[in-house]
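Step one of this worksheet: look at the structure below.
As you look at this complex, bear in mind that one protein chain is not there, while each of the others sits in place.
Labels A and B are assigned to the chains in the order they are written; within every chain, residues are numbered from 1.
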């Protein structure tokens, strides 16, 4: 069974069309936004949809997402604590 | 001397009334048009919108259209507003009458209804296949009024209507047209309601433009058009006001969001002042874009502070009455600006209670009587599109 981190990386690559990337290219603690992977606010909205679709977590305020989408590890932590599916 | 381009007619339909007089009465009595969707066939019945409570059927009857017509809702709304504008200006439509309409999604309401039929290859409603493309809606309206000459559509998202007014004014000024109908139309659609919902910028309450606790916009629908005429065509006709200045600039910052310092907005306002040959101190009132999203209102406020410094003129957002009518917004707000000039009244910004921490700017919140000579109106859209128009009282 693949772990949550790898699963997340795979869905992020697919959802955000990071065509030339492999899950191994994303570090677990690498910043997803800004200087790290370089995602932007549109990607953040896409990730909010992903949280709801795959894990049943509904965020209502996009500002909330900034603290969650820091890195793969932070996202995984949040998902483990709040997932409904 | 820059006398500006003369406006000789205007017409409007919005959630606060189906003609200019009805809109004016609502603005005076602070009566907002925000409600829950009843006509729009959406599952989001709990999202407040600025809906016009006429079905397509009653709009069709109002314009006396034949059975089996292919008018989109945007074309139906547009026809009602143009009819009013034409009656006021009494222009005759000839080969030198142009028509420039702003619309963002055109007739996608019809595409939503028939998309599945079309994918199944059904041809029964194939007269709506081209309706998705904005030019279709414009052409339906052109056909309805017998406009055969220059007809075009501008689609720059939420600044479309303002850009159509700007283009029309330039065509009059450069002598390309003698008279032109300009403005915008957009109806509520599932496409836009869900689009803005997916961006998480729709408010679940009545929108609170420029308030510290604003939490998003209300989507609206409407249409408004102006008749612009060349000076030599006026022949003593009453002039409602003049388009003195216009400017368009691009924020070139982000696909949907405005830059935090409001660069594009600032550049657009500066250009409009330059064209109008006016100093900032001459602006008596600003009809702001003021959508009530966190991002827009802060960015626009910063742009105002950068341009006007300590002396930001009176401003308000009439989107608190109508909702954000997308491509029609700039045109609706042009009508409100012209009304303000004629009545010498500033219409209030509803639902405001606390200034933003970042700017401390307070909009006009009650009807205000004031000497008004020059009004600036802002419209900003996706793709960084920023437009400012300056309207002036006619000096006769």
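Note that a contact is a pair of C-beta atoms (placed from the backbone, for glycine too) under 8 Å apart; a residue touches a chain by one contact, two chains touch by 3 or more.
Convention: contacts and distances are computed from a predicted model.
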Protein name as given in UniProt for the chain not displayed, "3-oxoacyl-ACP synthase", "Transketolase", "(2Fe-2S)-binding protein" or "ABC transporter permease": "3-oxoacyl-ACP synthase"
Touch with the omitted chain, as defined above, among A:53, A:66 or A:83: A:53
Touch list for chain A against the chain that is not drawn: 15-20, 38, 42, 45-46, 49, 52-53
Contacts of chain B with the absent chain, listed as residue ranges: 42-44, 99, 104, 108, 111-112, 115-116, 118-119, 121-123, 126-127, 129-130, 132-136, 138-139, 142, 147-157, 163, 167, 170-171, 173-174, 176, 190-191, 194-195, 197-199, 248-256, 263-264, 267, 381-385
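Just so we're on the same page, only the chains that are shown with their structure count from here on.
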Chain B-facing residues of chain A, complex: 40-42, 45, 48-49, 60-62
Residues of chain B defined as touching chain A within the complex: 198-200, 254-257
